[in-house]
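== chain A ==
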Amino acid sequence: MNPVPPPGYTQSLIADDPFWLTLIKVLVIFVLLMLITLFMIWFERRVVGRMQQRPGPNWNGPFGLLQSLADGLKLAFKEDIRPVLADKAVFFIAPVLSVVPAFVAWSVIPLGPEVSIFGEQTALQLTDLPVGVLVVLACSSIGVYGIVLAGWASGSPYPLLGSLRSAAQVISYELALGLSIIAVVLYAGSLSTADIVAAQSTGWYVWLLPVSFMIFAVSMVGETNRAPFDLPEAESELVGGFHTEYSSLKFALFFLAEYVNMVTLSAVATTLFLGGWMAPWPLSLIPGVNEGWWPLLWFFGKTLAFLFVYVWLRGTLPRQRYDQFMRLGWKLLIPVSLVWLMLVATLRVLRTELTTGQILVVGGIALVILVGAALLIPDQAPPEEDKEPPVITDYPVPPLDLAVPETPKRRRRAVAGKRDDQQATETVGAGTSGEGDR
Partner candidate 1 sequence: MLDLYVPLIVMFALAAAFGLFSVTAAPFIGPRRYNRAKLDAYECGIEPSPQPIAGGGRIPVAYYLTAMLFILFDIEMVFLYPFAVNIDALGLFGLVEIVLFVATVAFAYAYVWRRGGLDWS
Partner candidate 2 sequence: MSALLLALLLLPLIGAAVCGVMAGRENLDRAARAVGLGFSAVSLVLVVIVWSLFSTAPDAPRFQGSLSVEWIPAFGVSFALGLDGIALTMIALLSVLVPIVLVFAAADKLPPGRTGAGFTALILATQGVLVGVFAATDVFLFYVLFEAMLIPMYFLIGRFGGPRRQYAAVKFFLYSFLGGLIMLASVIGLFVASDTRLGQGTFDWTALQGMAAQLPLSTQIPLFLGFFAAFAIKAPLVPFHTWLPDAGAEAPIAGSIILLGLLDKVGTFGFLRYTLPLFPAASRELAPLVLTLAVIGVLYGALLAAAQTDLKRFVAYTSIAHFGFIALGIFAFSSQSIAGSALYMVNHGISTAMLFLVVGLLIRRGGTADMTEYGGVGRAAPLLAGMFLVAGLSTIALPGTNSFISEFLVLLGSFPNQPAFTVIATVGIVFAALYMLWVFQRTMTGPLRGAAVVGDGPGAASAATFGTETGDDSWMRRTTARFGDLNRGEIALLTPLVALILVLGFFPGPVLEVLDPTVAATMSEVGVPDPVTQNGVAR
């Protein structure tokens, strides 16, 4: 096994960094992220291409690797358009607002253990804050501002709706995300990312906290507005979502932010659940594998695995309907993570406070209560009269009980096979007619 740095060790290590080292780290991470973004765009297109039985970009450079660079350059030389109705300053600042947090979040990701750079002992991490996890959460929250303001400032209906959706989506999934992180913090006893990684030296949290991991993984996709949760940019409904009115480099910035966010969250997931830079199990038995520069390999390997899953999802799953998506977030992820969290906390406290016998007794009682509660749950949906009828108010809103006319029988049979595809298009006006009274 490898030596595990004690909690707070990385902090003291980094606190000693000279300023030039910090500068180097910043630059390296920045460039790295740009490169990863370029790579990701290419990677995504290639993988999706393969999944769809086509080659994908293969013209520019070896394996088409330079394709995304070419795209980026092309974007730079496009005309920059600002609609008349747009709010100038905000329209201008929104892309910056969305890209900055994406980069800043990377400051606290531990890429590796203690190394020596130009004779200076330091950790492969820009900085390790005692509240590192909060920085990540804060950055993802601030990123929402970029999206909302972009849509708002465009002065155009589609971006506005897109940005609203996006904001609603991000904040909804951020809850589940945050709750699943709490479970990790519970066990690590620290908010410092380096400490969390160190705490996983005896076992990755993905095994200990499988539910949290799954919630995190799902929320991660929702948080980054990626398929199947890419509703804000649903081309079929909202044209381009919040960045409809953006072009040229400003558009590129949003693009960049999205991909950096993807990478960031993958890295965070790696850090929190997959042991960060630590080598996977059979390899971790080899001495020295978790020292020096090797961990970079493990870290980026794991991150890449997450990124691949992203692409995989995009290639496989159809886009969700908005209400389904929100239902998933609010009615499944949040309650499940709350219950799970309480469970974890209880177990953790009981383990330290109680003897095994007591735990068994308490557990037995809890089980009995749970079983009793389960028996009380009605078998079926509550009777019709019990359901909340539609809202009726004085305000001039369109009737909410508009019935969709039944599809003719013949057509229904024909369509039955492609139901999934259709769902995505059925949500027209999900935002516009949502003026409930509650």
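Rule of thumb we're sticking to: a residue touches a chain if its C-beta (ideal position, glycine included) is under 8 Å from a C-beta of that chain, and two chains touch if they have at least 3 such contacts; residues count from 1.
Regarding candidate selection, all candidates are chains of the complex that A comes from, given by their letters.
If you're wondering where the values come from, they're calculated on a predicted model, not measured in any experiment.
Student: Please name the candidate from 1 or 2 that touches chain A in this complex.
Tutor: Candidate touching the shown chain: 1.
Student: Touching residues of chain A toward candidate 1 in the complex: what are they?
Tutor: Checking each residue of chain A against candidate 1 gives 11, 14-15, 17, 19, 22-23, 25-27, 29-30, 76-87, 90, 92-93, 95-96, 99-100, 102-104, 106-108, 126-130, 134-135, 152-160, 164, 167-168, 171-172, 174-175, 178-179, 182-183, 185-186, 189-191, 239, 244-245, 248-250, 252-253, 322-323, 326-327, 330-331, 334-335, 338, 341-342, 345-346, 348-349, 352-353, 388, 400, 430-438.
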